[in-house]
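The excerpt is restricted to a subset of chains, each kept in its original location.
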Amino acid sequence: MQFQEIIAQLGEAANNNSLNQTPGLNPQIIQVAAIDEAKTGSLSYVEGGKFAKAIATTKADALILPLDETLQAQASEREIAWIATAQPRLLFARIINLYYQPFKPSRGIHPSAVVAPNTQVGKDVYVGANVVIESGVTIGDRVTIHPNVVVYPNVTIGSDTILHANCTIHERTQIGSRCVIHSGAVIGSEGFGFVPTATGWYKMQQSGSTVLEDGVEIGCNSAVDRPAVGETRIGRNTKLDNLVQIGHGCKIGSNCAMAAQVGLAGGVTIGNGVMLGGQVGVANQIVVGDRAIATGKTGIVHDVASGEMVSGMPNISSQLYRRLTVMYKRLPEMYRVYKELKKQK
Amino acid sequence: MQFQEIIAQLGEAANNNSLNQTPGLNPQIIQVAAIDEAKTGSLSYVEGGKFAKAIATTKADALILPLDETLQAQASEREIAWIATAQPRLLFARIINLYYQPFKPSRGIHPSAVVAPNTQVGKDVYVGANVVIESGVTIGDRVTIHPNVVVYPNVTIGSDTILHANCTIHERTQIGSRCVIHSGAVIGSEGFGFVPTATGWYKMQQSGSTVLEDGVEIGCNSAVDRPAVGETRIGRNTKLDNLVQIGHGCKIGSNCAMAAQVGLAGGVTIGNGVMLGGQVGVANQIVVGDRAIATGKTGIVHDVASGEMVSGMPNISSQLYRRLTVMYKRLPEMYRVYKELKKQK
């Protein structure tokens, strides 16, 4: 496909973006690539930051640039075709779809799958080899269940949802439409409920269930527990990365994103549009408001207000955190003065 | 079941607890529920803290309360049946058992399971679809092995133990009675043993084994490694949450609890009744005494004495940690004073 054809096909030319005006620049694009790895025939993108300097050396023939005239001039000078847009990464994502089709297995139920007789199966479903579906499960239209997945009894799986290989869905879990459960993830498993007694731990049965609303994505080897009573719930279009732990009874809003290795203890409430960086931990029963952000490794042990950005352990505002981090390194000099003063007294 | 019948059945009326004296209060209980989600016909509990105020608004018809007369009076005023007891959560856990039976598959070996001919199988065992049992494995009475589990050679599994779907038990592992291994957990895998040499890492074979004593529970996607020589051992009734890492050669006592994403490096010794909060890390060869507690995200790099409570990275006493956390936020004002003093000199 040629560059101008790509732009036209996505309707981007008419979209209030800038285009390189160098006459005759319309390279053949055979692949999409990262700017620092691009070969001839590649289209790449720059969002800013440290990748911007790669414009000077990239072998890409076309670039998606931000609305930054300096970068645009650099690209023009090197006779690289470009389009400038407010969200280069989004446009790049859309162009990837022109060059790449994700693996989609053919429809049907593999003969080696073990599917309970009372399973309700929708249209155009794929159930891969060695999948096991227990009793009372409902599977929507166009659902894809990759090999070696296990689905416990009375689970509901909405249409167009994808379960990747080796994931496990426990009893009574409700999974919405257009969800993706990645390999090794475990959904609806027993919450960690042990009551201390004089004779040891008393196991609290986890009679509740887990609900994933439409468009939820759960990363590889993540675990979402069900509670003793009631629900664990993850809201519409919320995305979890790999190795994330969601404790029993958490209520998570819509459109959140949690990076890898985040851990939520039991009964946590998370609003809508919340973003948690990698390895963030959230303590029992904490409430985090809408659109709050926690940077990587934050330990949230105090409630977080809507829109607040927090860091550190225990969590404080990210602004204060940055100041304290600078101060912290000055402790040795402060200590020296303090010691002198102490002597003088 | 009616409220009075539940109390009688558990023998709690005679148990030195208080009971609501409002005459005629004996609601029909159709379900157990969290206090803030309860509908008519529900029984809930309050242990204290922020849930106590829900007594004013809950739709529950019966409550288990702590030994707190103010809360009891509030419930009585709203004509909610209640029983007050020293451990509300424990009583609630016992009542859940009257309303909920966990999923228990029927007995027998599924024809798709691949079981080595020399496997010793006890009575009333369940081996699910696509389970693979290698050579020399011993399976006790009433063991439940859910689908797609893999058991390597020479493993022993005690009676009444449950292995959930997609977990993996490696060679020579000994699992006691009444253990639960949750989905995706890996037990007895090779410890991370690489010796640096001039030509790169030399792999140390992990000839030891892993032992889980009776009543141990291992959370989803957790990993318990075996050592180069000797044993990794987890003591009686110790409970591990999801995504926990136990390094090679660790010795863990009985009745411990470790929250999600805890990580123990190699050769760690943990006493009895130890509690580790979420995302706690413990360094190589560290010793943690009986009944010690580490709050979430603690990095234990110094030994911890019996009964001690630690926090922070590196670990200090939780008491000191709380003080330092307050002081830390005062660094900017301290710095201002320090700077002025420096000028004056």
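Going by the order they are written in, the chains are A and B; count residues from 1 in each one.
Criterion: contacts are C-beta pairs under 8 Å (C-beta built on N, C-alpha and C of every residue); 3 or more make two chains touch, one makes a residue touch a chain.
In this text, all values refer to a predicted model and were calculated from it rather than measured experimentally.
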item: Subunit number of the complete homomer, 2 shown here; value: 3
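Everything below uses one rule, namely that only the chains that are shown with their structure count from here on.
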item: For subunit A paired with subunit B, centre-to-centre distance based on mean C-alpha positions, whole Å; value: 27
item: Subunit A residues touching subunit B - in the complex, by the definition given at the top; value: 112, 114, 130, 132, 134, 148, 150, 152-153, 166-168, 170-171, 184, 186, 189-190, 192-195, 197, 200-205, 207, 221-223, 225, 227-231, 243, 245, 247, 249, 261, 263, 265, 279, 281, 283, 285, 299, 301, 313-314, 316, 320, 323-324, 327-328, 330-331, 333-334, 337-338, 341
item: Subunit A partner contacts - residues on subunit B that touch it in the complex; value: 31-34, 37, 49-50, 87, 89-90, 92-94, 96-97, 99-100, 102-103, 105, 110, 112, 128-130, 146-148, 164-166, 182-184, 215, 217, 219-221, 237, 239, 241-243, 255, 257, 259-261, 278-279, 296-297, 325, 328-329, 331-332, 334-335, 338, 341-342
